[in-house]
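Please read through the structure below; I'll follow up with questions.
One protein chain omitted, others in place.
Up next, chain A:
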Amino acid sequence: MVGLCLFSALTLVFVPSERSVPDSAGPRGQEGLDDGPDFLSEEDRGVSPRAVNVDLQTDATLQVDISDALSERDKVKFTVHTKSTLPNFKQNEFSVVRQHEEFIWLHDSFVENEDYAGYIIPPAPPRPDFDASREKLQKLGEGEGSMTKEEFTKMKQELEAEYLAIFKKTVAMHEVFLCRVAAHPVLRKDLNFHVFLEYNQDLSVRGKNKKEKLEDFFKNVVKSADGVLVAGVKDVDDFFEHEKTFLLEYHNRVKDASAKSDRMIRSHKNAADDINRIASSLYSLGTQDSTDVCKFFLKVSELFEKTRKIEARVAADEDLKLADLLKYYLRESQAAKDLLYRRSRSLVDYENANKALDKARAKNRDVLQAETSQQLCCHKFEKISESAKQELIDFKTRRVAAFRKNLVELAELELKHAKVKGLVTVRSR
């Protein structure tokens, strides 16, 4: 069908924003994929995507970013570009091509690494999801006969803009993940990470097959049951106790807020779509009317067009600043919760080891063994606690800064749009 053809021939190339001067066309594609720029103004491209959700200091010793991205039929290929002065790398600057599965592999390798139990693992980027967009484009293709040519082109443009927006978002989220890893003092030294950055052939990471997915599922079940048990254990340390309760509540509320904000933004988009249809109806009314009211209609139709564009921008900005922020912190708070869980787990292990040691001492058997294991557990626990404390404090600072930044930007953008809308309306009176 038309829609599918469009997509299969679609190859979007993402032009990096910081390095070259953004030309007005922005990401280009084939098949007449023009003007997404309607949608993206200069400022959007100017803002480097990595700064959207997290505040990160860029360290000269290791700088990672996604310089390019290609969208093919089913997958997205990211070009990961590294600049580093560290001795571990063969060159100072290099790029590799990675796919989404490889990011997931990297993330999972962190999670499974016992040494990193005491750190908040940066949450994995969500899978690039173009299904909704694809569906809409297909529907558009099917309904092509029922609407006028202008309407069709307009809707096509819109859908393309939407596709572009999703694309940009997914690139941004992958980049954020990499930057967080690069900024973390311990994780950046991870060997897997270096391999990920440098090995310029396919990592041949296959997606988990069914058996592994099932294993994962069971592991999760066990983990959550365990989590409940472990959560019941009252913590010695006030700080952690407080954090635990806080995080639990916070996580739930963020989830709720994220869902509601999504719904709100969707209604906003629907309203903008309606305004689009109204504009085109008014336009056709204006063109067929022979009286002087036709000019009037045309003007009003133009006004509605502009309004719609602005409304769509508003929705998109809200999406970016608010919804994405909430979603990101949803994932981060989950990661923080995981950290706390690991710590509690190790605490429980420690206490168990203590009890085992006492028992061994009482029976005077395997004392050395018990002692070593107890030492291990103690050591592990303390290590985790220490790093966890630091991590959680960092988390809070990061969170506050990110919220501040985004809320300020949100307010400014809303203001700007409202002013523009007001002007446009007044002017056409």
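Quick note on the criterion: a contact is a pair of C-beta atoms (placed from the backbone, for glycine too) under 8 Å apart; a residue touches a chain by one contact, two chains touch by 3 or more; residues count from 1.
Here, contacts and distances are computed from a predicted model.
A chain of the complex is left out here; the name its UniProt entry carries, from "serine C-palmitoyltransferase", "Probable ribosome biogenesis protein RLP24", "SRTD2 protein" or "Sorting nexin-2", is "Sorting nexin-2". Of the candidate positions A:L70, A:M264 or A:A356, contact with the hidden chain is made by A:M264. Annotation: of A:R127, A:R253 or A:K359, A:R253 touches the absent chain (contact as defined above). Annotation: of A:L187, A:I275 or A:L357, A:I275 touches the absent chain (contact as defined above). Interface with the hidden chain, as seen from chain A, comprises residues 246, 249-250, 253-254, 256-257, 259-261, 263-264, 266-268, 270-271, 274-275, 277-278, 281-282, 284-285, 288, 290-293, 296-297, 300, 303, 307, 396, 399-400, 403-404, 407-408, 410-412, 414-415, 418-419, 421-422, 425-426, 428-429.
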